[in-house]
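Of the protein chains in this complex, all but one are displayed in their positions.
Chain naming follows the written order as A, B and C, and within any one chain the residues start at number 1.
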Amino acid sequence: MSNEVRSLNEECGVFGIWGHPDASRVTYFGLHSLQHRGQEGAGIVSNDSGKLNGTRGLGLLSEVFKDERHLNQLTGHAAIGHVRYATAGTGSVDNIQPFLFKFYDGDFALAHNGNLTNAKSLRKTLEQNGAIFHSNSDTEILMHLIRRSQKETLCERMKEALNTVKGGFAYLMMTKDSMVAALDPNGFRPLSIGQMVNGAYVVASETCALEVVGATFIQDVNPGEIITINDEGLTVEQFTKDTQHAICSMEYIYFARPDSNIAGVNVHSARKNMGRILAQEAEIDADMVVGVPNSSLSAASGYAEESGIPYEMGLVKNQYVARTFIQPTQELREQGVRMKLSAVRGVVAGKRVIMVDDSIVRGTTSRRIVNLLKEAGAKEVHVRIASPPLRYPCFYGIDIQTRKELIAANHSVEEIREVIGADSLSFLSEDGLIHAIGLNFDAPYSGLCMAYFNGDYPTPLYDYEEHYQATLKEKMSFL
Amino acid sequence: MSNEVRSLNEECGVFGIWGHPDASRVTYFGLHSLQHRGQEGAGIVSNDSGKLNGTRGLGLLSEVFKDERHLNQLTGHAAIGHVRYATAGTGSVDNIQPFLFKFYDGDFALAHNGNLTNAKSLRKTLEQNGAIFHSNSDTEILMHLIRRSQKETLCERMKEALNTVKGGFAYLMMTKDSMVAALDPNGFRPLSIGQMVNGAYVVASETCALEVVGATFIQDVNPGEIITINDEGLTVEQFTKDTQHAICSMEYIYFARPDSNIAGVNVHSARKNMGRILAQEAEIDADMVVGVPNSSLSAASGYAEESGIPYEMGLVKNQYVARTFIQPTQELREQGVRMKLSAVRGVVAGKRVIMVDDSIVRGTTSRRIVNLLKEAGAKEVHVRIASPPLRYPCFYGIDIQTRKELIAANHSVEEIREVIGADSLSFLSEDGLIHAIGLNFDAPYSGLCMAYFNGDYPTPLYDYEEHYQATLKEKMSFL
Amino acid sequence: MSNEVRSLNEECGVFGIWGHPDASRVTYFGLHSLQHRGQEGAGIVSNDSGKLNGTRGLGLLSEVFKDERHLNQLTGHAAIGHVRYATAGTGSVDNIQPFLFKFYDGDFALAHNGNLTNAKSLRKTLEQNGAIFHSNSDTEILMHLIRRSQKETLCERMKEALNTVKGGFAYLMMTKDSMVAALDPNGFRPLSIGQMVNGAYVVASETCALEVVGATFIQDVNPGEIITINDEGLTVEQFTKDTQHAICSMEYIYFARPDSNIAGVNVHSARKNMGRILAQEAEIDADMVVGVPNSSLSAASGYAEESGIPYEMGLVKNQYVARTFIQPTQELREQGVRMKLSAVRGVVAGKRVIMVDDSIVRGTTSRRIVNLLKEAGAKEVHVRIASPPLRYPCFYGIDIQTRKELIAANHSVEEIREVIGADSLSFLSEDGLIHAIGLNFDAPYSGLCMAYFNGDYPTPLYDYEEHYQATLKEKMSFL
Partner (left out) sequence: MSNEVRSLNEECGVFGIWGHPDASRVTYFGLHSLQHRGQEGAGIVSNDSGKLNGTRGLGLLSEVFKDERHLNQLTGHAAIGHVRYATAGTGSVDNIQPFLFKFYDGDFALAHNGNLTNAKSLRKTLEQNGAIFHSNSDTEILMHLIRRSQKETLCERMKEALNTVKGGFAYLMMTKDSMVAALDPNGFRPLSIGQMVNGAYVVASETCALEVVGATFIQDVNPGEIITINDEGLTVEQFTKDTQHAICSMEYIYFARPDSNIAGVNVHSARKNMGRILAQEAEIDADMVVGVPNSSLSAASGYAEESGIPYEMGLVKNQYVARTFIQPTQELREQGVRMKLSAVRGVVAGKRVIMVDDSIVRGTTSRRIVNLLKEAGAKEVHVRIASPPLRYPCFYGIDIQTRKELIAANHSVEEIREVIGADSLSFLSEDGLIHAIGLNFDAPYSGLCMAYFNGDYPTPLYDYEEHYQATLKEKMSFL
């Protein structure tokens, strides 16, 4: 999927380090490798002998931390950071994490990746009991639960709070004397731990961040785990035993960086496998295989290798796309003015093209790319999607919460083919996807969350239950 | 070549349009597709019924033209634009083009891609005769020559001026009633003409810009041609008959966008051919082929296809690299902190890797990438370069003017292999390169400039003659 | 007092309006006239049919609201705004007001001018009961008290909260259906109400803001009053009956704009009276009276009129002083390089000058100005201060909380004269000040707070009690 019309959005990435003299700077580099998980805001909080200092702002990491001075203020041997994706319109700095709290009994910072399914009701109950929220982010809820817990120790309070929130969450917290990571009981979001040569512990949403800072992978944070890191070392505990793997399959398909491993599986290799199995499932004779840059290149090369059809660069993406780019007017667009993605006439003209993409959300992007290829002279365009049709919303951290937007929720494959103008269209099967990724947890779908494809949500939906029923009704109205 | 340490720099890209109601906006999109040719500054001058208005500034196009207002001021049916690469330290807006001049007898604007070989002596002579220069750019020289010419018509004066300057140049000019494009007698730099559906003529450094604005390719500007476009249409003339093709081979190897065609040859296809021929010339047994992103991906896939060795994504480039990015300290670098390029451990660990890159300049980048792969567990790294060794400076528009920087000017292939730490190293042969591109002009090297590889400059070097002799002496001192 | 070294800082200004179609824009102009009360940050919250929207930022009002778009988003018929002075180092946007809260049962916004004397203990108690603070401002405390109150109605809850906080405060609040203003039981800070021609009610820290938006003065908010404005009109209630006027005398002396009236007394006229009485109390023969621009010009002209000695412009202030101005190095300063204030050699050379200033804090500024005048050739410089010596800290909203900084707390008038290098020095007497302002409330000092001069604080000091004792001890150690 090109991001010409980006429709699936990850909510965040987190990075933390304990035990390094240049902790905030290492965090900066770690976050930089997670920038693909959120481009709307970024922040870092450092811990200098128990005193926490933070900086956060709207925009890319390099816009928030413009020069050395921004990092030099964040002194200390530990730090946590966050990159955030925010839905349009709510772009207030108040929502940018990590949140930093200054209590009379010590500072506390909090960063979060995921989405809670009982946030709305928890928030209302808390407000009715005098709680004051300063953002419209779910993340503050955990802080209130911790502060209101009657348990003796901070760790006990955290565990109680973690058992109260529901849904998908990966939390990274900084107290005055420790860094704490916790993952929801299904492990929807990836979270891994590594160690640098100097002994510093590192926590990150993806293993690519471990590589980038030169850290060695130690372990994934497992579902239901709370891991405390401090000057004594690393302690792993379970805040709940009631766990079952349901790793977000979209991480493998689209979100994660190809150089990351999730649950031990390399993302690029998984994608290449998706392409290979797709080639087996949906063979067709053609002159070339073309991947939609950048996220579909692995799948496309897998398809090409398996099919023996040459892989060609039939689409080129402009690498200088800025977020503030001026858009073509409708008139210019009709005259053929393009911006971000170009079809390569010299390559595709007169040829039968297999166009491999990772997913179809609304169908508008696919239609545009098929059209680009045809305008550049492609004789045939056969679209091959390296994942099953997206038919159900996600409530665990991906920004699609209504079925109205999902073309496959309301249309058959043949209808979609017609909408996007392709000569043929095939999706990877659910089994093909599961097989391509190749997890083998003792859980449904070998440990993957397949809810977007089949509506089989691994948890109750709480506050979204009603919403979900409504979206089902929406669907009815379409049929 | 990754741009971690970018060492070869194109000087510019130009774009112009005549006959469109939204001329400056089309120019913006055309320039955007040429942004890879220059990132230090950009400008647009529009022509509104003979009155020229311009905006220019330092930075990327999207930084100079931050919002609609910047374009809305540039009214008129015609416009020319420029993106500029500038050597560090001279980052003054005075040097950003197009240059706009307001004469009592009419406005004039001028944009330039290339490098003159007699600029220094022309400038001195002109100053001795009262000329005042406002930039340290070569480009102003043409303006002075035109204004001082005693010829009757503006066109005659332009021709005289074009016959006075020497070296590599592609000029794009705007007078009150026409747009004029001109190319040096060797055609070092690409320059093409297209037409939009509404009839508007478009001139661009690369054909990718024609595609992006929906224009159909009409013709390349040929060596020694001056092409005038006005409300009457397009007129092609020769300012000199003494021409001979010597197209910059680095355009095919590295600079141009893969979706551009130069002299009718698609750049991606040429690069894929370079990879294929390299596979024939420098075969080796290995587990995978890995291209250095982004410019070497075409050559790497050609190598993979020809050799039958699978193509893998063993290197990943962070797409969020900003120009103002904070750098890791030396200490962090030693601890393994990386920024822009990562090797994919999950892919390369334990494997024999063929690493394909487009060129080697200083050798530092290659050494770093080989090292990345080895640190990520690659068992063997065999480097294959899809072009011949760079041994001689360029005086026609590429920013390398001393041999000291060129590792291949001073070391044997075996020495370079040792420096970069590869298990083996091979370069494409000169014949392989010429064959891969496949031009067939009646000129040496089928119409390519091969001077960087063999020192066979297709023109006298004028002001650089002495400089060139000195660089040869430098070489001696190394031997 | 020139602001070359500004030492007394007001904490804030507030402005609100109810019942105007362009409420946020009127608020902008109202705040602009209060900019002298705080230059470190500004914000506006508007009420659009019960939904509150806000913008706030660091810097001057014109920096926070850079163009029309910033105001156009703040739709609605009511708005409140705030300009803030913040002590150095705490310059985080988190502290900029109005604070905007989004509760499940309605939005709420809050702005504050003043300083609480029991903030620290209230905050600790609240945190121990689960409250979470997001700023280090006192202002949030009232919000927590309101939300935690068990009273039935919002108005009852506000009253309870207002009776819990102690010290100096002028609050301006916006609920979904009303605007509420409240003043502490001593009325330390000014707060006035007016009405525009269209019937809209306006609340402002100073009456100059009423004038600037074309509103007619209705009444001052009196000590202990809570005034609710909504679509039904204006309701005045008392949250406490235990009130006694103690209006901050520094408002008359230095903070307020000369065109404001406080408790019916025009500030310029009060200052001119201070100058007149000072001339009676501290007569001296001289050639001219010179005021320190800008705040001492009224007092100086009063002195001149009373004494019959001509008023001259012997000091000129550069009106282009930016907050980010580059400072002269120590070396240049020693060579005589000045920036903000210049003595006019052509006026003062050879003359006996009476220099009138409004106050002396540290003495450094006075020393510098006396020195400027002498370097410009003044034969004698007689310093006349139009207020009594500042000897005690303020705990109600002025940013001086330690006696160490106050030269008059630790030195006799003769010692100060020597420090500042004046030929003679006199201060206005306490009686003179009270007489010049001319209030006649049935309260000590006719209703003025004179604590800075005589330590007679009109309230208990709560959390500052210990601090205050310490500053007394400090004083001992000086003696």
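Just so it is clear, contacts are C-beta pairs under 8 Å (C-beta built on N, C-alpha and C of every residue); 3 or more make two chains touch, one makes a residue touch a chain.
Keep in mind it's a predicted model, so treat the numbers as computed, not measured.
**Q** The chain left out here touches which displayed chains?
**A** Within the full complex, the chain not displayed touches B, C.
**Q** Decide which residue listed in C:150, C:319 or C:440 touches the omitted chain of the complex.
**A** C:319
**Q** Considering the complete complex, identify which of C:49, C:62 or C:235 is in touch with the unshown chain.
**A** C:62
**Q** Consider the whole complex, including the chain that is not shown, and state which of B:51, B:66 or B:102 touches that chain.
**A** Only one of B:51, B:66 or B:102 touches the chain omitted from view, namely B:102.
**Q** Of the listed residues B:49, B:72 or B:136, which contacts the missing chain in the full complex?
**A** B:136
**Q** For the chain that's not shown, point to the residue among C:33, C:118, C:192 or C:205 touching it.
**A** Here the residue in touch with the unshown chain is C:33.
**Q** Out of C:49, C:128 or C:329, which touches the unshown chain?
**A** C:329
**Q** Applying the definition given at the start, please give the residues of chain C touching the unseen chain.
**A** That gives, for chain C, the contact residues 22, 25-26, 28-29, 32-33, 35-36, 39, 60-63, 65-68, 71, 196-198, 208, 211-215, 257-259, 261, 266-269, 272, 294, 297-298, 301, 305, 310-313, 316, 318-320, 322, 324-326, 328-329, 331-332, 335-339, 342-347, 376.
**Q** Please give every residue of chain B in contact with the chain that is not shown.
**A** 93, 101-105, 123-124, 127-128, 130-134, 136, 140, 143-144, 147-148
The criterion applied here is as follows: only the chains that are shown with their structure count from here on.
**Q** Just the chain pair, please, that has the highest number of C-beta contacts.
**A** Among the chain pairs, A-B has the highest number of C-beta contacts.
**Q** Find the geometric centre of each of chain A and chain C from their Cα atoms only, then give the gap between the two centres in Å, rounded to an integer.
**A** 50
**Q** Counting in whole Å, what is the centre-to-centre distance of chain A and chain B, each centre being its mean C-alpha position?
**A** Chain centres of chain A and chain B, defined by C-alpha means, are spaced 37 Å apart.
**Q** Would you mind pulling out the distance in Å between where the CA atoms of chain B average out and where those of chain C do?
**A** 61
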